[in-house]
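Left out: one protein chain. Kept in place: all the others.
For reference, chains read A, B and C in written order, and residue numbers begin at 1 within each chain.
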């Protein structure tokens, strides 16, 4: 066992700090503070991605030839720490942790040349068309049809829970190209070059928190070239499974959790406890906060353990475990947030939550964010394969057949 | 809604107190304090039952013609409170809450005449032969055979988890009399007049807590008269289901839980918290204790609500809910007990735990009892239908078909 | 021991339930919430017509003299039907007026309310919620025969549509002291009263209110510093019972809706309610609901018998808050993605439960108080 420490790493830290000093603008920090979801406010997240991409830091884990940074694990941690310290918004995962790595692995040379630059720079934003009204946990039962028409497919059907489709200019999606055989067969993975194609309609869905984050996407004979297919026709399920690997537990949950934990601590140090003191000094709160922090750190360490080549790196249950542990830890954290906010979490402050809003929060920023984040985070155990599905997958690996 | 209060009830309380003053001996209190299970030490529990039976108070809920006390719910509460206050051991449920009520409902006049007096007085103790090595949760798959032989059955097979079989002089059990049809058919309910019958062997099982509480019972052509059958041949499953109603949530879990909660409070008020104070003053402990007490009270109220004729009285899910809630509350309580005991819970003090032991506990009685009780109480979510089975039953009622 | 509702109570519950079923489906509620912060004068008037405003007010103050059991009986139905009308938020103000030494203005306001007029808003909460009335900190000073109020109150529901506010404040002592608390009636448009109003997550209108040297004549002081805390408790005890009943009603509805959804929604070719993990989760929801409901019913019976201590109320409030959050979280999880949307009632029930948990003191403080002393 060996951890890199010392001067070289501190020199790197100085480089990161200098870069952040030069490039971080107040609206980015505001967007970070007003992030009430795993998905940061769109405009600022993409602007920040562009700034990082220009420096070569938008996708540090990508292969260097495709724009990766070639960092050591310790360097990646330093970068994450410094971003966390400034409260910067997380980058959106769709481009950088989903379609980008997928195309690097499975795209044709033409697809890579055409799409990877826009994916990395953030000029394009890709949304993910997977779920359908009757195909959630049972994704393979999807029915959105793509019919062959010469060199094109014509797509007809509906997608649901398409995050930020109203912001996207591109889309990757699963369609059914055959109804024969097992339901996992007959699925094809396609790329859409535009969200303004004839026959394509996007409808926003309002969430519990009052915001439109998810969308429904309707297809009425939408034409897509066959060249936009990833993998073979009817082999989209294996493409999707390849991608799921990135989606579930692909990135480190540590920085985002630590940032929110720090915000929780600061808020508790200000928040009256209703008994003449502040909540942070309440030993009962401290005990529970300590348990939460321990969980945050354990989840983070589980990620590091895998990244450091330990047993989890070879554990087929690892992605499902990371997805389950990180989602439930974020939910526990969000529950302590509304506990600290108390009554101040009850006003609905949608206007003030917009980046650049004219009005400030009724009490403070933490109180304003707590309830929307808590409500939004209920989805963490539902999307990307519900936690029930994840536990099924884990059990299948752990229990001998 | 109406609660009985006032002078008549207080007069009754005075009567109870006078009775307890006259009849409670130190060994009974010692047995109460050294109860590390839902099952109190055998000898004292039965002696106490005998004392109560002589006064007509051993089975207050039984029909008056069979020896019940005809108390109101409030009177039953007063009696339970006063017993709880003195830390008296709970009576064993087998006679009074299981076979007794069953025979009152389903026994023949001869069976009632023959058995009820000994059941009530505690002269007899009945153990329950249900589970078998491969028939636990799936009780109906039991295979202990009873073969007809003239006016008798000959029983061959094995029972397991037979609580206090080594103390019992009688037994009620389920046997298989037919292997045709569904497994629930072909089961018969029998009464054994003795545990010393030829071919019958009892073997004690040592539990996690180091004590023999459960037994295995082996049958090798044990002869039982057919007159000892309850219900029809092959109809034992419906007899057993009738009895299960009493077993699951039949009695109030309140007094035992409250008594242990009070002991926990007292111990926490003495126990150093490792930081210079006592555990009872630790706000974090207080918060969790408050949550536990609230659960104890809610479970108790759920029982009272049913007894007071409210909705739960008519809810088919009520027995399963009471079994689940009370077992899990007792487990949560036991976990706080070992937390308070800390290191002092680790010595194994089997000798000192015997009623009338020459040696005292290493630290105090609470510390001595905490770990065995915690370990023993793991069984609460397993026996009498595991809590998984109970939740299945509840779901079957709550979720529309 | 009888823990059932009387025939009259059952009838009242039934007729309220039927009224709301006919006139207040989820889409109607959505429209009322969107248009006017949850208050529709027609529905309000109908509720008054049923006697619900006057229900527990004393007969000599224009009320029906109903018991806390009556209150609980109807509040549970309101929760089950997700009623956004500020009936519950108006309760403590009305009770304070009814049991305090209200002058002519107060009597008139109360009489108007009882007949379906404007609610009397209860301006009491401070900070992140008061776990007990004795924690009131906002200051009041005496000047001549008048009381001068200065400070702020948080989360005053229905203040915008109220003509009057019932305000708690402290003339002496430190927060935590029972003595020194006064309760006053203040016109909502009195000089020095400023509202900062907002929508709430549970579809109501709340307001933070500032009081700048607001003058209260002696006749509008409902309780002076010897009696203030008791009056607040007298107003809050039935309110907390009703609030818990409302929450229990909401929980019951969530259990039903979720169980129904699990039976209907199919994935992998079978109803999701056939999966044991979801079955057990729904069983846990049903148990949480039953546990909360039994705690409510027995505590209500104790209150009716005059044997309900503040500790009993704390316990009920904290349990209902905890169970409510559990049930709400599970309802969303079982519904999956669709449970995360504004479209279904599920999320609205859930937010109602969250709001009820937050008001009148966080659960952790109540639990700790229970744990601190037997």
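Some notes on this structure:
Keep in mind that, in the parts below, a residue touches a chain if its C-beta (ideal position, glycine included) is under 8 Å from a C-beta of that chain, and two chains touch if they have at least 3 such contacts.
From a predicted model like this one, the values you see are computed outputs, not experimental measurements.
In terms of the touch definition stated at the top, the absent chain reaches A, B, C within the entire complex. Only one of B:96, B:127, B:317 or B:341 touches the chain withheld from this view, namely B:341.
Within the complete assembly, B:285 is the residue of B:189, B:285 or B:318 that touches the hidden chain. The chain that is not drawn here is touched, among residues B:33, B:144 or B:160, by B:160.
Note that of A:87, A:117, A:283 or A:365, the residue touching the chain absent from this view is A:283. Seen across the whole complex, the unshown chain contacts chain C at 275-277, 280.
Listed by residue number, the positions of chain A touching the unshown chain are 1-5, 72-74, 262, 265, 283, 285-295, 297-299, 301-302, 304-305, 307-312, 315, 317, 321, 324-325, 388, 390-392, 394-395, 398-401. The chain not shown here touches chain B at positions 131, 134-138, 141, 160-161, 205-208, 210, 214, 271-276, 282, 284-285, 335, 338-349, 362, 371, 375, 378-379, 381-383, 386, 388, 391.
FYI, only the chains that are shown with their structure count from here on.
Shown here, the protein chains touch in all possible pairs.
Chain centres here are Cα averages; for chain B and chain C they lie 41 Å apart.
Inter-chain spacing, taken between the CA centroids of chain A and chain B, is 52 Å.
Residue positions of chain C with contacts to 2 or more other chains are 364, 368. Of all residues in chain B, those touching 2 or more other chains are 283, 286-288, listed in ascending order.
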